[in-house]
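One chain of protein is taken out of this complex; the other chains stay put.
This part shows subunit A:
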Amino acid sequence: MASGSKIDALGQFELHPILGSFGEALRLSQSPLFMVISAAVVLTFLYVGMKPKAVVPGRLQAAAEVSYDFIHGLAVDTIGEAGTRFFPFVFALFFFILTGNYIGLLPFSFTFTSHIVVTLAMAMAVFILCIITSLRVQGLNFFKHFMPEGAPIALSPLLVPIEILSYISRPISLSIRLFANMVAGHVLLEVFASFTIMLAGLGVVGDVLAITPVVLNIALTALELLVGLLQAYVFAILTCIYLREAVAH
């Protein structure tokens, strides 16, 4: 929110306790609230959509089925046969992030994917799942992947640390990609919205000029809709790619 001539583009990311002292004690902020809302929206969409169980689906059922087929195809095509086992996890990730991104675009709402701790926690969940799956499927062969096959042994002191570093940086890049995209989009929206308020205070000329940031914000909202979908998709498909490596022998 703009206060005076200063633009507070980052205040929107601040966490406030909800539910009074009860929420304070449990460290409940609006972030978990919107997580619950997002999860509830997805579950409601699926439950209400699939309620008719019609052979010829209506619009909502068709949408629910398309979302199922989309992620199922993504998981099975990328991971392979084992993809069916990880499909619910990929589905949960994709729709949790997607709904979080989209609900965050509504006025007075909050985008929990704009918090690095949240995205990092999800990325770490993927990372740990990948390591556990790798160790279970490949056993100790898993560690062979840190030394590329066919590379000269003399290069191993250089290659092994690089491979380990690149492996460890996966959850970091995964989380920062989503976090940074969300933050950047919301900061831009806030900045342009503040421009409108500032210009509106300049009189008649300002009123006319104030339209420009509004138009820009409309375009930015469209862009954010694309980015929100794209980032959820990128997160899901990278999870699938990492899991494919984990289940490969």
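Brief remarks on what is shown
Note that a residue touches a chain if its C-beta (ideal position, glycine included) is under 8 Å from a C-beta of that chain, and two chains touch if they have at least 3 such contacts; residues count from 1.
Everything that follows uses one rule, which is that contacts and distances are computed from a predicted model.
Entry comment: the absent subunit's protein name, as recorded by UniProt, is "ATP synthase subunit b", drawn from "Phenylacetic acid degradation protein", "ATP synthase subunit b", "Potassium-transporting ATPase ATP-binding subunit" or "NADH:ubiquinone oxidoreductase subunit M". Of the candidate positions A:105, A:191 or A:237, contact with the unshown chain belongs to A:191. Interface note for the absent chain: among A:118, A:178, A:220 or A:243, the touching residue is A:118.
Taking the whole complex into account, subunit A touches the unshown chain at residues 5-11, 13-17, 26-29, 31-32, 35-36, 39, 42-43, 46-47, 50, 53, 55, 61, 64-65, 68-69, 87-89, 91-92, 96, 112, 114-118, 121-122, 125, 179, 183, 187-188, 191, 194-195, 198, 201-202.
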